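Below is one structure; the comments refer to it alone.
A single protein chain has been omitted; all remaining protein chains appear in their positions.
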Amino acid sequence: MPDPVLSVQDLTVEFNTEDGVVHAVTEVSYDLFPGETLGIVGESGSGKSVSVMSMLGLIPVPPGKIVSGQARYQGRDLLTMPKKQLRNIRGGEVAMIFQDPMTSLNPVLTIGDQIAEAIQTHHPGTSDGDARKRVVHLLEVVGVPSAERRFDQYPHEFSGGMRQRAMIAMAIANDPAVLIADEPTTALDVTIQAQIVEVMRAAQQETDAAIILITHDLGLIAELADRVVVMYAGRVVELSDVYTIFNAPRHPYTVGLMNSLARVDMDQEWLKPIPGQPPSLLNRPPGCAFHPRCEFSQGRERCRTEVPALRSFGEGGMHLSACHFAEELAAQHVTAGAAAVEASS
Amino acid sequence: MTDPVRPDKTTLHASVGSSGSPPDPRLGGGGAIALPNDPLAESPSLELSYESGVELKARSQWAYARIRFFRHRLAVASLVVLILVALVAIFAKQIAPYGYDELDLDNIAASPTLEDHHWFGTDLLGRDYLSRVIFGVRTSLWVAVFVAVLSTLIGTAFGAVAGYYGGTVDNLLMRFTDLILTLPGLAVLLTAAAYLGSSSSQVGPLTISQPMKVGLILAFLFWTGLARIVRGVFLSLREKEFVEAAKASGASDMRIIVRHILPNCIGPIVVTMTLIIATAILVEAALSFLGFGIQPPNPALGSLIADGQVQGFETWWLVTFPGLVIVIIALAVNFIGDGLRDALDPTQRIRA
Partner (left out) sequence: MLTFVIRRLLYSVVVLLAASFIIFTFVSVSGDPVAFLRMQPTASEVTIQRIEERKHLNEPIPVQYVYWLKDMLTNQFGTTTIGDRPILPDLTRVMGHTLQLIVAAELLAILVAVGIGVYSALRQYSVFDYSATTFSFIGLATPVFWLALMLQVLFVYIYQWTGVRIFYVANLSGIDPGSGLHFVLDRAQHLALPVLVLMVASIASYSRYMRASMLEVVNSDYVRTARAKGLPERSVTMRHAFRNALIPLVTIVALNFGGLLGGAVVTETVFGLDGMGLYFINALNNGDPYPVMAWLMVTATLVIIFNLVADIAYGYLDPRVRYD
């Protein structure tokens, strides 16, 4: 196993708000290995974006606060690094793609200028001409037609899909080692989503970057991810390779997710959502945060009082689950989600 | 996976409370929520247990707005100040130590003092200035409120019609307001006041007093702003589904306008109306100062300042106090307007 390019250990992030302390991220740990695509799945408010943004220093520090933990990029801890160094890494070696390309691009600057800016910030001394050439090349890589002409256009002259391509081009401009995509397809039409998946594959090929893919779209995970981190209420509840997550999940929440998928190839009378609501991060339930909604818990004492640790499960040590009774689950379930993975591979 | 059972409702106020010991889910659970058309009600293997430690209390929109308003200490303080001022204005005759025209010949042009209740001093004819200011406040205040109410009524009517019906009606309205707005406001007001407003008139059995005329002229200019805002809201809401639904169930246009769309405008309308009061006070004072506003013998703060100008430097109080009073009132009204805006339209979030 090669060394991870990014290693998050016990990251805890809180926000001080008027209504109290929001525990956005609690003791989150995962590794990112070179060349792989790591998916982070969870509902809105599960902490998936915050964990990543706080690593890059993108959360506002009051009211936000990184309470503890480490985020090691190539051995150096991003959280304690001097700001200037972090800034160098941000956009250069670790780049990010955001959710809504319309609002994520500056409306008064041309697309070309914005991408060139990314290049010239991290490679000072690059002439405008050279920068332009590189930008045009990047636009071609991501599949923007008439790249030369598009350089001088403004974001509002691009379609939604093209804007996201431009954002991806901006992110890979400096050949990053890590590419973080935060809900890259959520704001787009379904047909465009498929195209963006291709673009991301092309981007990964071009740069050999490792990708962190944050999304709540399980279909996207099935398409692109190698390993998956499942987050709930600010904690990691399960971590494994994508086949296992879909085929044989070992946490009730993941089981619930898989069961709730709409299936074209099966007879379903009712969609089976996970009952209840995600918990408020201001006041999480004691013990396991999922227990109020958990079918398998059945009100057991341990679930209600003790926070389950993320522990290794099964052979190989690469399957982690945060459930007290994960072994029981193993005995019961094979889920319908398995076929989804088969279909896409 | 977002929860399909309960979509977000922004009017719910989450109060964080302890939930005590959780009910036994096997017994059907306390707090099990069964909504109409709830698919879960029919799948027997799942039961809802309690919400995770958060109690939800539903409050009406107005109660919530009131809470938000009272969080603004400045707005609340201003409200108190304004109420006091209004009381003084209403009961001017009883409160003012002297009459508006009463001469105190022993104390001509006296600087402010605590004797004889001449707290604001006296003017060149020996009239008590505090009383004069009080009467001036009374006039200014009622004219301002009159302007605000009138322009709100007209503006809302016009804006609603223009926004709802669109097309030619809307076009006409816009052209008309363009016309009015092409000229600088004060100039138009001065012209109108100079030619129309210098005396009271009889319209049939009604006597329109001169101050009321000034109010009418001001309202004529101010309704355009409100009309635009109301029109904007109507335009945006006109296409929404709830309007279609109302139409489909046979509601008349009038009913749709008044009962469905108009309530959505109340926030901006109230805020704008408050701001109009403040602006009206300032503009009326300017007009009176220049001699085109409220004419003597009606008391007006602007005319007081104008008269006090004569020996501005030796009798500084004649100019200072009326102006100070104007500033205080306008400030109070503005703060209240700000508080109202936060209370009624929190999405705007322009935290002053």
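Order of writing sets the chain letters: A and B. Residues in each chain are counted from 1.
Here is the rule we use: a residue touches a chain if its C-beta (ideal position, glycine included) is under 8 Å from a C-beta of that chain, and two chains touch if they have at least 3 such contacts.
Model, not experiment: these values are computed from the prediction.
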| item | value |
| --- | --- |
| Listed residues B:96, B:305 or B:340, member touching the removed chain | B:305 |
| Full-complex contact with the absent chain, from A:17, A:106 or A:305 | A:106 |
| Residue, one of B:119, B:142 or B:316, that touches the chain absent here | B:316 |
| Interface with the undisplayed chain - residues on subunit B | 175, 178-179, 181-187, 190-192, 194-196, 278, 282, 285-286, 289-292, 302, 305, 309, 312-313, 316, 319-320, 322-323, 326-328, 330-331, 334-335, 350-352 |
| On subunit A, residues whose C-beta touches the chain left out of the figure | 56, 58, 87-92, 95-96, 98, 100, 103-109, 117-118, 121-122, 154, 156, 167, 170 |
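Quick note on the criterion: only the chains that are shown with their structure count from here on.
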| item | value |
| --- | --- |
| Cα-centroid distance, subunit A relative to subunit B, in whole angstrom | 48 |
